[in-house]
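Of the protein chains in this complex, one is absent; all others appear in place.
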């Protein structure tokens, strides 16, 4: 299958490579010449422009930083939707505002182009390993068309609902994750302040009603789990600033639909303080530092 | 074994009955004549007073509402520790301040009486079924002495650490649980406000990094899980006012050790508002009502 | 002076009338025929369209609900900026995103049209009485051009800084106000729960380090201040849903500039819960209900 892939960052690049390894014909592009050069060196065919990449493409995939980039790419008088052939399937894997996803999907539909939103979780590790989780918004039929392609890049594919629902599912999940991580950090820090062994306490809570993904797979305290980012100096993993972006999207969305999310809102503002303190580049589980006595 | 059991409330009564069923010789007491009458009718031998109940007892178990009751029972010039024979094992299953547990344990040790704190989770259902979880603070040796008795009332026994550690582990766990439940409720309510199907969204998050005990076993939205309190009008389960009490203990403890628990503190104040709105008697997962448009 | 006035809502209508009373030649417009009819009856000359209203205008004033309306009015190929004569002064008094104000100001500058943002506080009462507070973003010179016009509608005019700064100053102030009101409500409710007389406590705090505008002019408890919205069934004043909108703008802005505003964010989510409970139309000081035992 002929696939155009636009956006070769830390996530997009490895995703595109996995599609190439799976035997697809790729035509990739990024506005950064450096990114193009880097992935060209890894064997990815680079097009001269986004417009050039989509010529003859059966599937177009994009992986961009924010709503403004996705709008800029697809919409407007010179937008890519005017250059993609009707009948093409567009998969936007960027994490952006649900409203933007819906806008692009509607503009696509008006031109006979199916657009689904398929944001991912799983981090750069999952992108490289091809084990990402996709949360998809769009019709069942379009998801089935996309499935063979998504399966080359990910291990889990969830159908969240109509256009934009993939975005909403992702921000709901990540808002909850942001809360779990701080809540877990608070419990562990409170235990330590009372003299408890954090390994023992973590294990008790993991097997009790406090059990959650952070305790299971991603303990925020160094030394509790060997493979966690915490045990590797909070390197790798999912950066504080990326979590901050997702929690910002969640608060923007909550404002738009007048929802009340007190813990999710507080979590955003705590990660923001953690980032201002200079930890934006560390894994988000490093937020536990904010609750511990500074050495 | 001869066991004295003091405190025959909704939790203590069924726990004592389970010990009797297991073949132990019970001598039970409660300050409420009504409670004594009720459990006498179920076959529990009732003593004339707390002091009378502990005569000849090899093990003394207490299950009382708050720190003040436990202090009042055991300490002071007329306290029960002066009437219990040295060598006896005291198991206090009340959920109280860790500092009080340590005070009682020290007073006991001075008289040659081993005291362990063993607060429980699992609710009245677990008390009746004998499937409670015990979080124990005290020496390993004392826990081993208690184990055969605890096993008649519970399914999980965790050793959290020295005296008071059982209390700390419980408030850490329940603080985290209180946070998980509100965080999960916020994510579901935000999804609904965006038009997502709450069952679909719950399932996606349960299998993703938002996964936690609330999504697994205790979904706060009616109709998502048949057996959850939410699907039964928020009856049964773990009442809002009980969660409020535990979160109050956690904040008291955080103040004492100068810990920072922003989400745990906010959770307490949100459950307090939920209780003030008249929902203190409903299961704590009903807190999702606070985030939904009032019909 | 010939003034075009676009947006004749509860705020805009009375503001336009004050300009007419001051002797200016008005040409007003609103997309709602009903609004046009209502203010025509009060003597306001109504134009056939927004475009018609600005013909020959020396000053154009707009008062619209949200960013999208302001963008829709002024920008785009058919936008009003293309129909306003170079040299005209545009005063946008809408409360919108600072980024939108900057965008409109830049588009205006490119056409030789000075645009200042001048959002107001003071509510419908201030609009009618002509005692509004204006927070202005734009050059000093443009503010001086606007001053004689603004003085007909308001009592205080603050220069906050360059384009967009009026919006930022307003959301900073209103975020703080939203926090003051809940903080004051919490303190009073805590005092009452401890048996204190709320009038006595309010007076003590007003004269101590807890002193703030809410205690001074806008006590949230009915009966403490005769003239407060609280003493009039929370009617009039500044509605919960309007406060919610401003706090949403503040969180959107905080996300855009990566600021941390934990109390401001929590305040938004508490007003949102208060609105969901059915109190969106009451004055925002009614948020104290959330902290009081429901009768």
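Chains here go by letter, A, B and C, matching the order in which they are written, and residues are numbered from 1 within each.
Here is the rule we use: a residue touches a chain if its C-beta (ideal position, glycine included) is under 8 Å from a C-beta of that chain, and two chains touch if they have at least 3 such contacts.
Being a predicted model, the structure only gives us computed values, none of them experimental.
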item	value
Sole contact to the chain not displayed, among C:28, C:177, C:244 or C:282	C:177
Listed residues B:27, B:261 or B:292, member touching the removed chain	B:261
Among B:28, B:44, B:244 or B:288, the residue in touch with the chain that has been omitted	B:244
Residues of chain C in contact with the chain not shown	98, 121, 133, 135, 156, 158-162, 164-165, 168-169, 171-177, 179-180, 182-184, 186-191, 193-197, 200-201, 203-205, 207-213, 216, 218, 250, 253-254, 257-264, 266-267, 270, 290-291
Interface residues of chain A (partner: the chain not displayed)	262, 266, 273, 276-278, 290-294
Where the missing chain touches chain B, by residue	244, 248-249, 251-252, 254-256, 258-262, 264-266, 268-270, 272-273, 275-276
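The definition used in the following text is that only the chains that are shown with their structure count from here on.
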item	value
Centre-to-centre distance between chain C and chain B (centres being mean Cα positions), rounded to whole Å	50
Whole-Å gap between the CA centroids of chain A and chain C	37
Multi-chain contact sites of chain B, meaning residues that touch two or more partners	262, 266, 290-291
